[in-house]
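Entry: chain A
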Amino acid sequence: MAKSYLEITQDGLWKNNPALVQLLGLCPLLAVTGTVVNALGLGMATMLVLTGSNIAVSLIRNFVPESVRLPAFVMIIASFVTCAELLMQAYTYELYEILGIFIPLIVTNCAILGRADAFASKNPILPSALDGFMMGLGFTLVLILLGGIRELIGQGTLFTGMDLLFGETAKNWQLNVIQDYPNFLFAVLPPGAFVGMGFIIALKNIIDNRMKRSAEMKKDKVAAGSKRVRVTGSIS
Partner candidate 1 sequence: MRQTWDFHGGIHPPENKTQSTQQSIRKAGIPQYLYLPLSQHIGQPAAPVVAIGQQVKKGDMIAEAVGPVSVPVHAPTSGTVIAIEDHQVPHPSGLTDSCIVIETDGLDEWKECIPCENYEELEPAEILERVRQAGIAGLGGAGFPTAIKLHPPRNDKVNSLILNAAECEPYITADDMLMRERAHEVIGGLEIMAFILQPEECLIGIEDNKPEAVAALREAAKDTQIEIVVIPTKYPSGGEKQLIKILTGLEVPNGHIPADIGVMCQNVGTSAAVYRAIRHGEPLVSRITTVTGEAVEQPANFETLLGTPLSFLLNQAGFNAAKASRVLMGGPMMGFALTSTDIPVVKTTNCLLAATQKEFPEPPPEQPCIRCGMCAEACPAELLPQQLFWFAKAQEFEKAEMHNLFDCIECGACSYVCPSSIPLVQYYRYSKSQIRIARLDQEKSDKARERFEFRQTRLQREQEEKEAKRKARAEAAAKAQAARAAEAQAAEDPKKAAVAEAVKRAQAKRQQQAAPEVDLAELESNVQKAKDKLTKVEASLQQAEAEQSDMAEKLRNAVAKNRDRLAFAEQALADARKQSSDTSTTASSASLPAQDSEQLQRSIKRQEDKIATLQNAINDTRNSDPDRANQLQPTLDKSLARLAELKAALGATAPDTPEEQAGPDLEQLQSQVDKAKDKLAMMQGMLEEAQAEDPVDDAKVSKLTRAVEKNHERLAAAEKSLKNAKQQAQQIPGQAKSSPEELEALRNNIDKARDKLVMMQGMLEEAQAESPTDESKIAKLTRAVEKNQERLKAAETAYQNAGGESVDIVN
Partner candidate 2 sequence: MALLQITSPHLRGTNRTASVMQWVLLATLPGFVALIWFFGWGVLINVAWAVLLAIGAEATVLRLRKRPVMFYLSDYSALVTAVLLGLALPPFTPWWVTAVGVLFAIVISKQLYGGLGSNPFNPAMVGYALLLVSFPVEMTTHWATPSTLAVQPDFLQTLTYIFTGGGVNIDGVTMATPLDTYKHQVDILTREELTQLPVFGQHVALGWEWVNLGFLAGGLALLWRKIITWHIPVSMLLSLTACSLIIGWDPDQYTPVSIHLLSGATMLGAFFIATDPVTAATSRLGKLYYGAGIGILVYIIRTWGGYPDAVAFAVLLMNFAAPFLDHYTKPRTYGHRKAHRGIKKAD
């Protein structure tokens, strides 16, 4: 069970990515990734909650009785989500308005409860913290990727509205990639999110298959050289 920190990082970012492999937390993924700033905002909130809740769950993992395990975890997660919500309400109000119900809905994000139950409740604090952070980071990266694709195809721009998150100076971060773009509404609406998600997962699978094949080819070469020929004794 004890995984090295490298493995935890790899799992969170690629091998066991909550959005692409575990397919958890798809509701916010598909609903708020219309633009990069929305995606980034929700992703950062999720990351914060994941890390915090993993640490907290890991702290109490030896004291909480079996029967109230899950309700206790949900309580912890809800507390962290409330913190995140209040923070967003205070510092990024417009974004808070745009994201609306999806911030409190982070509580129901199965990825968070899943990591709490599968990892944080069985591992010490530091690995749990790293796991939470990496899972959140992986989730956020996918959110940003999908958000970028949808914004690009749907509106022809990138990084619109970054000032909602980063303040006034971020207003000129907006890239108008395509001029006079007739907005492709489909990409902005949920169906586009599904199709985009499907293509991203397909891309990940292609990359995984390529890596596996090249790893196998390397392995074969090694095996071919290591056989020995027996000249005495029974050949079994």
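Candidate selection criterion: all candidates are chains of the complex that A comes from, given by their letters.
Criterion: contacts are C-beta pairs under 8 Å (C-beta built on N, C-alpha and C of every residue); 3 or more make two chains touch, one makes a residue touch a chain; residues count from 1.
These figures come from a predicted structure and were not determined experimentally.
Trainee: Sticking to the defined contact criterion, which numbered candidate from 1 or 2 is in contact with chain A in this complex?
Mentor: 2
Trainee: Quick one: in the complex, what on chain A touches candidate 2?
Mentor: Per the touch definition, chain A meets candidate 2 at residues 182, 184-187, 189, 191, 195.
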